[in-house]
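For reference, the structure is listed below as structure tokens.
Every protein chain except one is present and positioned as in the full complex.
As written, the chain order gives the labels A and B, with residue 1 at the start of each chain.
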Amino acid sequence: MSDVHLALGGASFDGLVKITELPGQGMVTLRGDLADKTIVQAVQHAFGVALPGVRETAFDGENGALWMSPDEALLLCPYAEAEDRVSALTGHLQGAHALAVNVSDARSVFELKGRMLREVIAKLAPVDMSPDAFGPGMVRRTRMAQVAAAFWMDDASTARVVCFRSVAGYMFDILSNAAEEASAVNYFVR
Amino acid sequence: MSTRLPTQGRLINRDRDVAFTFNGTRLTGHDGDTLASALLANGQTLMGRSFKYHRPRGVVASGSEEPNALVNLGEGDTLEPNQRATTTEIFHGLKATSQNHWPSLDYDIGAVNTLLARFLPAGFYYKMFIHPRPFWKYVYEPFIRKSAGLGKAPAAEARDPDRYEHFYAFTDVLVIGGGVAGLQAALSAAQSGAKVLLLEQTPHWGGRTPVDGGTIDGKDAETWIAETVAALDAMPNVTLRSRTVGAGVYDHGYVLGYERLTDHAPEDRGPRHRLWRIRAAQVITATGAIERPLSFAGNDIPGVMLAAAMRDYVVNYAINPGDRTVIVTNNDDAYRTAIALHEAGLKVPAILDARPNGGGALMEEAKALGLTVKTGAAIAKVKGHKAVHSVLVTQQDSDGSETTEIFCDAVAMSGGWSPVVHLWSHCGGKLTWDATQAAFRPDHDKAPTSHDGQPFVIPAGSADGEMNLSAILQNAAKAGQTAATRTGADKSSDAAPTAEAPDEAPLAPVWMMPANAPLKLRAKAWLDYQNDVKVSDVQLAAQEGFESVEHTKRYTTLGMATDQGKLSNINGLATLANALGEDIPQVGTTTFRPPYTPISMGAIAGEARGDIFQPIRKTPMHDWHDANGAHWEPVGHWRRPYAFPRKGESVKDAVNREVLATRNSLGLLDASTLGKIIVKGPDAGRFLDMLYTNMMSTLKPGNCRYGLMCTENGFLADDGVVARIDEDTFLCHTTTGGADRIHAHMEEWLQTEWWDWKVWTVNATEQFAQVAVVGPNARNLLEKLGGMDVSKDALGFMEWKDGDLAGVPARVYRISFSGELSYEIAVPANLGRAFWDKLLEAGKEWDITPYGTEALHIMRAEKGFIMIGDETDGTVIPQDLGLDWAISKKKDDYIGKRAQARSHMTDPDRWKLVGLETLDGSVLKDGAYAIAGGTNANGQTNTEGRVTSTYYSPTLQKGIAMGLVLNGPDRMGEVITFTDGGDDTKTARIVSPVFYDPDGEKQNV
């Protein structure tokens, strides 16, 4: 949504990968037992996706769900719908012990596009980014340099990185720094 | 005088000249030269001065073990001291200067120390600088400081212009060292199916085998190396990295690699160094071996070189190290140098072999070339000062008194080879003494173990003590296969190639040359070149009772130089063992610690410099603050405006203006940084009752309550306002610095103690921008914005309500930290800036004034409200602060309750919170202590309190303070004395901490 006031106003950088601050992303944090049937069904009803397995993602168009912990999921939807989705989800939960919170404004999302995205991430996160260890369909919560972050890959050349809104500037700067044109490691791609 | 040979030079390109300067003199080398080889090619054999005696020194080695040829590289912002000339690749425009001399390398005043050497033995500093004590500060310290330090530190204002970065790599097998052993180990591991990363510290593959000769699979070594590198490079499961040193091996397979990307090509863009943070399941250390010097008098004179290093300079760089070179050795390898020199057309007047019966096949080859071999021979002394003049030859089994002189201008020495066991040892690998080779080698039964308790480091090649080419390759192939198998790779690898190299006769350990050298010779036989430690120093240390090798190291500084004892270690140990009359293995080694060679601070910092040195957290209104002159205050990683000074206004004046404007009309505070944690569940009330000292479960939905949180120690940890959202849901505000910490605290108790309680938490801090609208006109402003009823009846003090202000969805809390009529309004973060702008616009008619943290602090202090971190410091309990009203008496338990019943916590003499007013209206010093009579057992002045918060109150136009004072609340009106930081004191009266509006009439309107 273009009228969402982003932390960095939609900043972008072109280097080893193209880095773009994505426009408003609806995000709902769900706390609850992800194995609980009522909760699984409520998510299915409100977001149209099945809750993914451990460290996995599930997407259907603009809707998605990311596994964050055994009792936490990050649910994705269009920005403008987040509040309504929280209400819908809470309604479907029917008294099951759970907590759904709209966190769309609490976070910033960056897209990394390009074949070198694995090594840009590997400069910042203590995570094995080789294709046999990480790929589309998976999500990883970790740190990138000095801040908490989560990332996942939509396809071989697209990744999304989520961090707290207050450190969006820092995240953009470290990503851009890691993606400086002359700094290719050529580790994953030769 | 060294020069360039017409032939040889496999690593240099004679067609490409490279211009550089040394001590300002313009010199020319070739592409492929190291700084050391280029200097030698220009006849510059004198490269530096030693640390203690300022002895003239030339290059002694050809690799990272070099102790002498250290230079300052670059200038200004890029100046870097203590760079090894032997590992520095020259480039056009390189600027090097020599170190540790004044005024010049050729003429150095400090060299007078060498004349005083007999007065500067081991432990000199400890013995000399003891008495008299008054000299410590003004005589000895300046002297020691002046002589301390090697090389030149960059200027204070210099700023490193280069970029650095980290890279996280994961691999099955990491091979450190790209010599033939490393290449073969990598090949075997990769053929077995493992993922392999191979690091080599130099720009070249193959190590020293191309120089040493031999054939592999019937090919000359160089061909085999090129083919093997090509084969590895073509394998998808192999990564090769040259100019990358394996710097350290750490727990659980963690290894640091240090890649030098642009040191040799500074015009290249991109990072200068990259720190590889590698996690390897198995590590193969194919780190080679280092040749040992021999200990004879004058073994440090420029022109005396390790035999293999000299061979490197001849073969790799076409250097003529001297027209007449005497070889001195206790093993066969040095004969290769003799042969290489002879083949290069240089004269070798004699080969002095300390072994009574000489060597094997290589000796015969040398003899066949017509070279003179003297067995059982030794150097008694090298004559010369800045260059070798001659050697005095004697029998090894003698005291060196009977000598013959051989004129020469270079000496090549070899005391045998020590496997490079550093990386094996970093993480606990043990060593075993190999008497045949007189060297420590890895003890395979005591390998470093990883998280699974299994070995994870395998030494290969000469690093494992194998010195014959065929054995090296066999050993390395086995290491590669073993490592791969341990990682679960199940393919088989090809058999090791066969190699042919001459058989070598065993060495004879020689630790002093000649064996019975008198003191005058031993005092000129260097062990540690850089730190000027001689054979006589180690013997003196032993004589003075330093029996432990670790003590001897520190007493003599043996092995403490920047080469970390790479050359001196074994010779020093052997000398110590002999002096103590013990065997070398009993004396043991000093500890090998990473990094193997020095790595740059920039590489360690990685990207963390300049603007991204650390994260800066910004609120949605940050840019407005920045554009409006905010004077920033760091609060954790947040930046909060301290005040908004206007043009020409001091920060102090701005603070006072902001306080008065708020008290008199309308102020605005960005409170977005306050933590907001949502706590929900059937047990949420019960949980918060445990977390807070107050009773939270009785709070009614729609209401707010100020709460205190303690640690299990009873000490106050955080405070904030809790709002009950509905029956099951609470929103807990924390301090700015407390959001993450308190959220973690909640999760810790929920996950690890009360995991059966039904409670969920979410840290929603950043979902909202929060603004405090404060002052007598606060309600007027909100009513002007419109959208919801914020009247006294609709929204009473300590109530909250959801609604809509000026079209923005808002949650409005009527809470006050200033004592004024006040609303804290939370809006979605993305609308925060727009909402802030609306408030400013609509508030103009009341002279709306944004204020910063200092005005916030002053206003809360005027009201006697405590601040976590000011009134608390981790030793303060709520009862100390007169907050008993916030501690529920009805609850059986809360975190910290039991601790607060401990005897020291209930001691009536604990210092307690009071207000303080100076008698003259001035401001007390923050942290100042109240002085009580007399002194304590340590002779220190007794104290009876301290200032915790102190400000000038513009409202009251005088200094106000809070402090913790002995029996304070019982001493109202009493005047006590505070220090002023220095010798002055200030008197202050004990008063109530509530200075302003004690009845709360202003906030309750």
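One rule holds for everything that comes next: contacts are C-beta pairs under 8 Å (C-beta built on N, C-alpha and C of every residue); 3 or more make two chains touch, one makes a residue touch a chain.
In this text, contacts and distances are computed from a predicted model.
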item	value
Record-based protein name (UniProt) of the chain missing from this complex, from "Two-component system chemotaxis response regulator CheY", "Sarcosine oxidase subunit delta", "Sugar ABC transporter permease" or "Fumarate reductase/succinate dehydrogenase flavoprotein subunit"	"Sarcosine oxidase subunit delta"
Omitted-chain contact residue, chosen from A:Asp33, A:Glu72 or A:Asp154	A:Glu72
Of B:Glu157, B:Asp793, B:Asp892 or B:Asp999, the residue in touch with the unshown chain	B:Asp892
Option touching the unshown chain, where B:Asn713, B:Ser888 or B:Asn1004 are the choices	B:Asn713
Absent chain, residues of subunit B that touch it	250-254, 279, 428, 449-453, 712-713, 744, 747-748, 751-753, 755, 892-893, 897-899, 901-903
Residue ranges of subunit A at the interface with the undisplayed chain	54-55, 68-70, 72, 126, 140-143, 148
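Everything that follows uses one rule, which is that only the chains that are shown with their structure count from here on.
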item	value
Distance between the centres, which are taken as Cα means, of subunit B and subunit A, whole angstrom	33
Residue ranges of subunit A touching subunit B (in the complex, touch as defined)	4-7, 24, 29, 31-32, 71, 97-99, 101-107, 119, 122-130, 133, 145-147, 164-170, 173-174, 177-178, 180-185, 187
Subunit B - residues contacting subunit A, complex	163, 165-170, 195, 239, 268-271, 274, 277, 279, 606-608, 611-612, 614-620, 637-638, 678, 680-682, 729, 758, 760-762, 764-768, 828-834
